[in-house]
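As you look at this complex, bear in mind that one protein chain is not there, while each of the others sits in place.
Chain IDs A and B follow the sequence of writing; residue 1 opens each chain.
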Amino acid sequence: MIRQYIAYLSNLRITLSVLINYKTMMFNDLNVRVSPKALIGKNVRIGDNTVIFDNVVIGDNATIAHNCVIGEPLNEYYSNPDYENPSTLIGANSLIRSHAIIYAGNKLGENVTTGHRVTLRENNTIGNNTLIGSLSDIQGEVTIGHYCRIYSNVHISQFSTVGNFVFLYPYVVITNDPYPPSNDLNGGTISDYTLVGVHGIIFSGTRVGRNCLIGANSVVTKDFPDHSLIIGNPAKLVMDIRKYVVIGKGSLYPWMNRFSRGMPWENTGFEVWNQRQH
Amino acid sequence: MIRQYIAYLSNLRITLSVLINYKTMMFNDLNVRVSPKALIGKNVRIGDNTVIFDNVVIGDNATIAHNCVIGEPLNEYYSNPDYENPSTLIGANSLIRSHAIIYAGNKLGENVTTGHRVTLRENNTIGNNTLIGSLSDIQGEVTIGHYCRIYSNVHISQFSTVGNFVFLYPYVVITNDPYPPSNDLNGGTISDYTLVGVHGIIFSGTRVGRNCLIGANSVVTKDFPDHSLIIGNPAKLVMDIRKYVVIGKGSLYPWMNRFSRGMPWENTGFEVWNQRQH
Partner (left out) sequence: MIRQYIAYLSNLRITLSVLINYKTMMFNDLNVRVSPKALIGKNVRIGDNTVIFDNVVIGDNATIAHNCVIGEPLNEYYSNPDYENPSTLIGANSLIRSHAIIYAGNKLGENVTTGHRVTLRENNTIGNNTLIGSLSDIQGEVTIGHYCRIYSNVHISQFSTVGNFVFLYPYVVITNDPYPPSNDLNGGTISDYTLVGVHGIIFSGTRVGRNCLIGANSVVTKDFPDHSLIIGNPAKLVMDIRKYVVIGKGSLYPWMNRFSRGMPWENTGFEVWNQRQH
C-alpha cells in the first residue's frame, strides 16, 4: 500500500510538472533555496536545486543555472556560532552555469560567464565580461581583470593577479609558494593581453609582462618583459613576439590587431579603440 | 511547534524510505524529472535527482546514475523563447555514472561507459563500447570512435577527431586554435590504435597516425606517420614503435597482439579478428 501511495505521488509530481511546464524544464523553482538576506535583482533566473546563501547580491538579468551554490560560507562557519557571511556580488547579466560553487566574498563584475562546476574560493575579484571555464578552481584572494578568457580547468593560487584581456588555456596553473612548503605565499602576475598555452605553469612571485605568448607546457620561473615569446622548462625568451612571422599569415602578434570576437574593439578595431582609452 | 512538525516529516520520510527500500538506495525515483518528450527504453534505470530534458532517447537496459543532466539545453535556450532542444541519444546498455552533464545533440553508441562528472558539450558523436573517464570535458562537435579508453580529466577541443581503439591517458589535451586567439578553429586528429600518455598535448590541425605511442608530457606540434614513438616538447619521432624491444618482454607494440581486455578480439586474438574485418 505504502509503495503504491509513493508511486502515486511520484506520478502526480511528474504530471504536475508536465502541466505547468510542458516544454522548458530548466527553471522550475524545485528545491531552490534563497536566503532572506540575499538581494535578487530583476529578471533573475535561478535553476533548480540552487542555493543562495546570506548576503549575496545578484544583479539584474543574471542567470544562475541549476545545482549552484552561491555565497558558500567560509571555513569559520563550521565552528563559529556567531558567523556572519561576507557579502558576495554577482554582476548584472552574468551567466553562472550549473554546479558552480562560489564562496562568500567573491565580487563578480557584469556580463561574467562561467562554465560548469567552477569553484571560486573566497574573496576573488573578477572583472566585467570575463569568462571562467568549466572546472576552473580559483583559490581565493585572486584578482582577474576585464574581458579575460580563463578556459577549462585552470588553477589559480591565492594572491595571484591576472590583468585584462588575458587568455589562460586549459590546465594552466599559477602557483604561490616560492619554496614549498612555506608560509611566504605570493601569487604570480600576468599582465594585460598575455596568453598562456595549455598546461603552462607560472611560478609564485614571477611577473609576465603585457602582450606575451607563453608556449604550451612551459614553466615560467622568472620575470619576462612585454612582448616576449616564452617557451620551455624552464621557460626562456625566444624572441620579441612582434618579430614572429608565419608565412602566408604575416605578423600574428599582438593578436588584438586581428582578433576582436567578444572584445570591446569588435566594431572599431583595436587601434581606434585603444586610442580612445587614453 | 513548526520545528517539531518538520522534524516529524523528516523522520517520516526516512521511515518510509526504510520500509520501501531497506537495502539498496540508488534508484528511489526521488527528484527524478523526465521530460514527456523524452523516450526511455526498456529496463532503463534512472538515479535520484537526475533530469532528462526534451528529445532525449535512451536505449534499452541503459543506466543513468544519480545527479545527471541528460540533454542539457544549448546556450540559445537562455534567450530564444521558441527554442527546441536537439535530439540526444544514449545507446543501449550504456552506463552513465553520476553527476554527468551531457548536452543536447550528443549521440552516444551502445555500451558506452562514463566515469563521474563528465561534461559533454553539444553534438559529439561517441562510438560503441567507448569509455569516457571521470571529469573529462569533451567540448562539442567532436567525433570519438569505438572501443576507445578516454581516461580521467581528458580535454578535447571542438572539431577534433579520435579514431577507434584509441587510449588517451589523464590530462591529455587536444587543442583547436592554431594561432591563439583566432577564429580558425581546427581540432587535432588521432588515428586508430594510438596511445597518448599522461599530460600529452596534441596541437590544433595536427594528425597523428595509427599505432603510435606518444610519451607522457609530450607536445605534438606537427603530423606523425603510423607506428611512431613520439616524445618531447616539441615532440620528436624517436623510432618506429615496432622496433621498441624491452628486455625480457620482447616487442611490446603494436599492443593489440598482447592486450585484449574488453576488446572485440578478446577471444580470437587480434590477427584473426583483424583479418575478419577485411
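Going forward, contacts are C-beta pairs under 8 Å (C-beta built on N, C-alpha and C of every residue); 3 or more make two chains touch, one makes a residue touch a chain.
Worth saying up front: this structure is predicted, and the values here are computed from it rather than measured.
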Among A:26, A:150, A:168 or A:201, which one touches the chain that has been omitted from the display? A:201
Pick out which of B:35, B:49, B:114 or B:176 touches the chain that's been left out of the picture. B:49
Which of B:53, B:167, B:203 or B:224 contacts the chain that the document leaves out: B:167
Contact residues on chain B toward the hidden chain run 2-3, 6, 10, 14, 17-18, 22-26, 28, 30-31, 48-49, 63, 66-67, 95, 98-99, 115-117, 134-135, 149, 152-153, 167, 169-171, 195, 197-199, 213, 215-217, 232-233, 246, 249, 252, 255, 258-259, 261
Quickly run down the residues of chain A that touch the omitted chain. 16, 19-20, 29, 31, 33-37, 49, 51, 53-54, 67, 69, 72-73, 77-78, 83, 99, 101, 117, 119, 135, 137, 139, 153, 155, 171, 173, 175, 179-183, 199, 201, 203, 217, 219, 233
